[in-house]
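One protein chain omitted, others in place.
Chain nomenclature is as follows: A, B and C, assigned in order of appearance, with residue numbering initiated at 1 for each chain independently.
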């Protein structure tokens, strides 16, 4: 199931979503070994940041809610990790966030010198007061941050979008025009809130949090469908994927690669290999290839 | 559990959501008999409209997706229904939608002469090409439509909002300033899409549809929480309520009344009475009243 | 592996066999162990076309079938489907018939109304009184299917007696036959007449209604009839409910939700 993506060869179309386990080279390597074609680091910010107090991640059964709060050592405090990653033998996305265009630019420029295979900018995270999401819902700021980052990096640029954008197809197109090489969608949905009625308090310390997992899959499919119609660059589709059938659904909506986050909880760290196997079984039973099903849901009536 | 709402006495705080069963006086009456304090008619539009082809409503297990497409006889073609409703002995919300400010105004003005207890304007429906949602995501158009409608009706005005608004608290405040007497939130989430991978097609005939039911409850809670902070008028909270505990959660977020839609599927048409009973049991066990728990989640740390 | 959360999207099935019942009817068979009670229905989705309710007309452990009368756009498309074609099935929905065993019962079928009664008839005693009518011979569904003897009739006399099923029913009752239950399905006016006859003679009856449907599970309100939700409380209703059912044989909702006289509703549906 090897696949070409922005000039690199991946062993399969599975991607580890940012913020899931991606805290060190060792664990990223394990995820790759467990059958994941492309792994993403936890989003890297301009300053050291502890993130929010716990509770930060709650499983709701049909999905999760989280407000981890973008913890990061800060891009200048990751020397061990960069050194470890230099010697990697797997393809890597470095995810970057900032509080302003110049912060995005500064972090991305620095990270680019560390030679990840791709840089992803997270302009879509809802779990911090000032970081990220504001850029991804606004056409103009999306354009600014993408073109600013594109100028200073030497690896392909992926832009990660939020489903909160009123017209995610339009935002994607603007990012493409600004120089994005690929779109990643979606980040978490909402935000949502869960109140514990016994203590009468929001369960998350940050009160609100982004939704992920099975319950957001219909939103992910719709967003990917809209983006596929709007752009020509490839899409990393994610949101609620748990099975090979889910992955195929996102590919039919228009995804080239398929990310997994929350399902690591539901099916274990080897979910990547399992999903690849299920996709292979389905494709074989239907005598189809991934290329043949990509965007298939866009074809018109019988 | 009688409760005061905009000058009317309701037998309990439960509300039948618009678009659920509300197609005739008989069935609205049955819902009222089954324990629902306040019932809402299916949204009424300016022209006859068939809605979309089937499939229009699909149960996803943890919630539903629907694109019914605002079917309506049109406000001028409902004489039988209005005549039946004249003789009702239960409180009623008439829901109204339009494609322009003047259409909203025209329909609402006419409906007002039919003396429902309240008029709700649906500025939040995602399931039509041109109706509704556009108003509810934009501060200016929200203000225009609410103040235009307010001028021409003789009953209290409820405005129903969409969670797609970037800042639903801000929109609610604008509606309050424009004359709204209450806010109803939320309409469906998304939109989403479900693709059947065997036929490679979106399952809904309209392709996209709004999400409802248990999976959207965290979004509803967050929206109600935000609106409660922003306005002083009462809130009809709804979205994913299935149990008495769910209803209490929405009330703690700030709801005065609690609506139910999809749960009619999950627990039957008598879900209203069941939820009221569960609320009573919980309140009694905790020696609390509804008034005491309203907005309780807003109080600060221990 | 299935998604860990049970969803109820259409289950995609291929037609495994097609049977032309007559020039007007075709039956499509599917391999799937569907839970089932006679009188229940499924929502049938033809991708790209539409989705409509159809009775389960044949049922066994691993198979079921639907029988379609060619009427409008959808059903005319449906009868062209053949072996290997893919359709989506949601359901079963509805309550189904309540079967009272070891009693003498009557079955009154009119036209396509035979479909929901077929699997019921298979569970009834051989001595059941079975009256089956249709417009013409071509509309007599399953002429050779059952162990039970049938009294046939057609509007034009092309098969069996010339006349209406309700005439035969009246005659049977007049001849002194005692019924513990009458099951009926067919045009609403026919069912209404059956109901009136039953009321007169104090015979309990169960009839199966038809209304425009969307969700199939009692949420959207498209199919309401008086205080009843046809897809959920029905489609089968008994005498006690029918007595209070204001819109029975009088009113139905169009797709737009507009309530109209039944005649108007049926002229729309037979356009």
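As a convention for this text, a residue touches a chain if its C-beta (ideal position, glycine included) is under 8 Å from a C-beta of that chain, and two chains touch if they have at least 3 such contacts.
All values derive from a computational prediction rather than experimental measurement.
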- Which residue of A:201, A:217 or A:294 touches the chain not shown here: A:201
- Task: Tell me which residue among A:14, A:137, A:250 or A:269 touches the hidden chain in the full complex.
- Result: A:269
- Message: Take the complete complex as the reference. Which residues in subunit A touch the chain that isn't displayed?
- Response: 19-24, 26-27, 29-30, 42, 48-51, 53-62, 64, 66, 68, 71-74, 77-78, 80-81, 194, 196, 198-199, 201, 203, 205, 261-262, 264-265, 268-269
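One rule holds for everything that comes next: only the chains that are shown with their structure count from here on.
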- Message: Report the chain whose CA-based centre is farthest from the CA-based centre of subunit C.
- Response: A
- Query: If you average the Cα atoms of subunit B and of subunit C to get two centres, how far apart are those centres in Å?
  - Reply: 35
- Item | In subunit C, residues with contacts to at least two other chains | 5, 47-48
- Hey, what residues on subunit B touch two or more of the other chains? 60, 62, 194, 201
